[in-house]
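Can you keep this structure in mind? I'll have questions shortly.
Only one protein chain is missing; all other protein chains are in place.
Here the chain labels run A and B in written order, and each chain numbers its own residues starting at 1.
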Amino acid sequence: MATETTGAVSSCVDSYGSAIGMPQLCFEWFPNQIFWLVLTLVVIFLVLSRIALPRIASVLAERQGTITNDIAAAENLKAKALEAEDAYNKALADARAEAQNIVASAKAEIQADLNVAIAKADSEIAAKTSESEAAIAEIRAGALASVEEVAKDTAAELVSALGGKASAKDVGAAVAARLKG
Amino acid sequence: MEGDLAHIGAGLAAIGSGAAAIGVGNVAGNFLAGALRNPSAAASQTATLFIGIAFAEALGIFAFLVALLLMFAV
Partner (left out) sequence: MADKAAEGSSLVFHPMDQFIIKPLFGDGPIGMFTVTNMTLWLGLAVLCIFGLMVLGTSRRAVIPSRAQSIAEMAYGFVYKMVEDVTGKDGLKYFPYIFTLFIFILFSNFLALIPMSFSPTSHIAVTAILGFGVFFVVTAIGFIKNGVGFLGLFWVSSAPLALRPVLALIEIISYFVRPVSHSIRLAGNVMAGHAVLKVFAGFAALTAVAPLSILGVVAIYGLEVLVSAIQAYVFTILTCVYLKDALHPSH
């Protein structure tokens, strides 16, 4: 039972290296523990408060700023995109309207040409028609006059053949009356 | 003889750990019951849950400490 004299360096540890009682309650270790603990805490505190925490705070702030900026930029770009889309739509509408105008004017021109051509054709046709009608009327008049002449001659021949004696004047009146009737 | 009594005392003190287990179970169970009724409020109360568990647990730890003291320090 050699405890304190040989191997043991402390009243809290026996010569076999086992704890006597609770090591937590060994008061002769307290100054050592407290010294190293306080040293540790001071070192950690200095490291954290001088270097680590401000750095992390700045990184977080920077990230927040970056995110805010990015969101703003994205909104800006979105607005620009909307603007561009509007402009595009407007250009499209303009182009469409212009195209319609061109189509309409072309149509009107063609229509006008067509009208002129039709009018010309119509007048030509009308001229030809009236010419033809005049020719027909001439022919008809010619025909009527020949008929009258033939009828007069025939009537005079008939009257003379029948033994009558008719003046050319009477025969002509009678034929004219007959032709009229 | 004294050592034997101390061991018995340590065993009795260890009952306190079981009592602390009941306490912790009570806290956690009630939290769960409340959280299932109103899940949206559960997240804001986890800190309270841990504080409650810590308090209940601490008393069991004190009982354990008494047991340790009886075992090793008396």
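Everything below uses one rule, namely that a contact is a pair of C-beta atoms (placed from the backbone, for glycine too) under 8 Å apart; a residue touches a chain by one contact, two chains touch by 3 or more.
Just so it is clear, the model here is predicted, and its values are computed rather than measured.
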Which residue among A:T40, A:S132 or A:S160 touches the omitted chain?
A:T40
In the whole complex, not just what's shown, which of A:A52, A:A72, A:A87 or A:A135 touches the removed chain?
A:A52
May I ask you to list the residues on subunit B that touch the chain which is not drawn?
47, 50-51, 53-54, 57-58, 61-62, 64-65, 68, 72
Where subunit A meets the left-out chain, the residues are 1, 3, 9-10, 12-20, 22-26, 28-41, 43-45, 47-49, 51-53, 55-60, 62-63, 66
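Criterion: only the chains that are shown with their structure count from here on.
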Can you check how far apart subunit A and subunit B are, centre to centre, with Cα atoms defining each centre and the answer in Å?
73
Hey, which residues of subunit A end up touching subunit B in the complex?
19, 21-22, 25
The residues of subunit B that touch subunit A in their complex are 68-69, 72-73
